[in-house]
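What follows is a single structure, and I will ask about it in a moment.
Of the protein chains in this complex, all but one are displayed in their positions.
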Amino acid sequence: MKSMTFSKGGMHPHDHKLTADRPIENMILPATVWIPLIQHIGSPAQVLVKEGDLVKVGTLIAKGQGMISAPVHSSVSGTVIKVDTVLDAGGFRKPAVLIKRDGDNWEEGIVRNFDLVKSIDYSPDQITDKINDGGLVGKGGATFPTRVKYLVPPGRSVDTLLINGVECEPYLTSDHRLMLERPEEVVLGSNLLRFTLGVKLAIIGVEENKADAIKILRQTIDAMGLSPPKGFLQAHMKAKAGPSDNPSRAGYIAVIALKVKYPQGAEKQLIEAILGREVPSGKLPLDVGVIVNNVATAHSAYKIVQKHKPMVERIVTVTGDGIARPGNYKIRIGMLVREVLQELGFVPSSNTKVILGGPMMGKTLTSLDVPVTKGCSGILVLQGEQHSRQAVGACIRCASCVSVCPMGLEPYLLEKLVGLGRLEEAEKHAIRDCVECGSCSYVCPAKRGILDYIRLGKAQLMRVKRS
Amino acid sequence: MVNDSAVLTVSLSPHVVGQQNTSWIMWSVVLALLPALGVGIYTFGWQALVVVLVVLASAVLTEFLVQVLFFSRRPKPALVLRGLHSKQSKWSIVDGSAALTGLLLALNLPVGIPLWQAALGGVFAIAVAKMAFGGLGHNPFNPALAGRAFMLASFPVTMTSFARPYDWQAMVDGLTAPTILTGVKEGLKQGLDLGQILSAAPTYFEQFLGNEGGCIGEASALALLLGGVFLLATKVISWEMPFFFLLGLGGLTGMFFMLDPSQYINPLYHLLSGGAVLAAFFMITDMVTSPMSFVGKIIFAFSAGVLTALIRLFGSYPEGASYAILIMNALVPLIDRYSKPSRFGRLKKPLSKELKA
Partner (left out) sequence: MNSVLIAMLSLGATAALLALILFFVSKKFVVIGDERQVDVQALLPGINCGACGFAGCGGFASALLKAADKGDLADLRCPPGGQPVMDGIGAYFGLQTSSAEKVIAVLRCGGSCQASSTKVHYQGPVSCTVSHGLFAGEGGCSFGCLGQGDCVDVCKFDALSMNAKTGLPEIDAQKCTGCGACLKVCPRTLFFLRGLGKRERRVWINCSSTEKGALARKNCDKACIGCAKCVKVCEGIVGAISLVNNLAQLDPDKCIACGKCVPVCPTAAIMTSFELVKSKLNSIDALVTEVQA
């Protein structure tokens, strides 16, 4: 079968997957953790502990409040030192709880062995509740509370669950390692989420550069008897959208190999790549009958529901220049980036960028005293001048930006319009549809900061709309 | 120990950039033209190299002088960048675009051109067709072709006196060799039989390898193809524009050939001679003066091919690629306007009902 991919634009940046063959290791336990109360999109969690309280690993320390929110759990056992603020990536202070670690006592009921739990003993509603109580948010980086995704409004129907194992950002390998080392848990987690949604099919999309993961996932699915019967997958993918009438809640899981192309991990691109459905501008995947979750999210869902283990740690790829021991580490949430880097023998030099996430869309840190959060898939250090901005030349109309834009925009034109202050025209040319994947700035031979201009234009438009 | 005083750098994503840059693109096109230049020198003698060097020098020098004299102040961009790694080069000639224009123009000249005319062509191409519009990236017309059009209008005799291969000195004595296309056009006018005219012409294979009178760069289609393949392989150009240009040209001339083989020559002659290959790989693919979207590029290249065929078949010029491309250059803003890429998620028809349900 021809490998699938999304149709518009895309490119393949040098992927630098240096840590793809490093097994997941446990990071040392930090002496103290700063656990931010906002690790998700939405309203901050309401703190439940106070200074001097004793907590265990997995103790609820803040509960979600409002419609879109997620609870926060302690990631270490110890004493609450204070409820204060901690810096986020941009250097803005956000409320957080400081906990001093003392040993490693886990909350009762959390199962820490690796025995597989295959049977689903809960109703879908119970599962969504459990997912919410476990503090699950999208682990791909957007950190959208997972429960909210699963509250399908009446009148809407979902027919497919997509599990995003694309990991198209250069450098990052945490999802790759997860699929390779815990294929059963990933598959069971995917099946669990599929069951919760009540759809017949969950599709795990993986890029071809992770052939080993594709193979092992397929074997696992076969072994568990979850692979779809012949022709089912093709028929499903051809169907534009089917009603999700599935009272028995039985179903299948399939793995689809995708051509290596950035930004395939973007939700809308992934849906188009696999199902050929275009999410209309300004709409959600739900509007085309799809829900997308990251593989790490699916894995955590399994841990939360079947092992009662809330989100207290996550796998982070720590890589880049100046790191003596790059690899994939299981890090407790709230551990400071400074401690992580220190532990891995980080040698700082001038012109250092420390990035949370990948190099294409990640955020640079203003300070190393920033905690690892639920959405942090990688800590990347880039040093030296080659990662600095280059001098800008004139646009030679090479059309690279147009040909790589996954949203079918004309980045060169948007750049020009924003530079001239012609915001209304920029809006007509769909500047708001830009997903800020950075492909245009990456390929530009004149090194023009196309995305800078697009961001400026979007911010200015926001301001005009507000006033 | 992580040093506390280490000052981090903050910047907007993306934090990595691609390897391609403008001067790399320009110099690789120059590199791709070298085989054609080599064959040109082999076919027409060292005089060819002299012509090329004169045009090159005049083009580069003109760009330099225009920049020094008129470009001392440039408008401030809307977003000034801070903390750049490399400094902007002060002189635009290092990006290779002037050298490329000069080389392209030179390859479009007959070897016997007086050197002062060649130099003037280079000056026009850069000063008028490129720098007057604001320099690299702002010129609406392909500077090399504009220079050639200017020279064709100004020096029609020297521009159309083509030397016989391996014998350019003979031209000094007034012995010139018409290209196939000129020969056919003139011959048909005089009422000669097509077969009679073509009997003297080189075979396709000779044309392909390089045994044809004409401009310096047009001697061998093979050498140009080599360069073209190199550019395709390094992804400097993409396939659609050369392909659709040749399709437009070959398609229309082929249609007429099939209708009346006694009046119209085999399209292979059209494709292999008269700079069609040079135009397809090096002229029409000029980034600055071609459309931005995929569909726009196809419209542009195909129309240019058809126009070339029309000029060759019915116009008074035996060769039409230059003019066809210049005409299409003028239409690029219009093509850009009406050939927008299809936007993701902006469906022409609203969502189907079953999806809404």
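We call the chains A and B, going by the order they appear; numbering starts again at 1 in every chain.
In this section, contacts are C-beta pairs under 8 Å (C-beta built on N, C-alpha and C of every residue); 3 or more make two chains touch, one makes a residue touch a chain.
This structure is a prediction, so every number in the text was calculated from the model and none was measured.
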Next on the checklist: Using the document's definition of touch, tell me which of A:His14, A:Lys50, A:Arg93 or A:Lys283 contacts the absent chain.
Outcome noted: A:Arg93
Next on the checklist: Among A:Lys17, A:Arg101, A:Lys261 or A:Arg389, which one touches the chain that has been omitted from the display?
Outcome noted: A:Arg389
Checklist entry - So which bits of chain A touch the chain we can't see? => result 85, 90-93, 351, 363-364, 366-367, 388-389, 449, 452-453, 455-456, 459-460, 463, 467
Checklist outcome for this item: Logged for chain B, residues touching the omitted partner chain are 7-12, 79-84
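Basically, only the chains that are shown with their structure count from here on.
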Checklist outcome for this item: Within their complex, chain B touches chain A through residues 1-3, 6, 8-18, 20-22, 24-25, 77-79, 81, 83-89, 95, 97, 135-138, 238, 287-294, 297, 340-347, 351-352, 354-355, 357
Checklist entry - Any idea which chain A residues touch chain B in the complex? => result 8, 13-14, 155, 157, 170, 240-241, 243, 268, 272, 278-283, 287-289, 338, 341-342, 346, 348-349, 351-355, 359-368, 382, 385-400, 402-403, 405-410, 412-413, 418-421, 430, 433, 436, 438, 441-447, 449, 451-453, 455-456
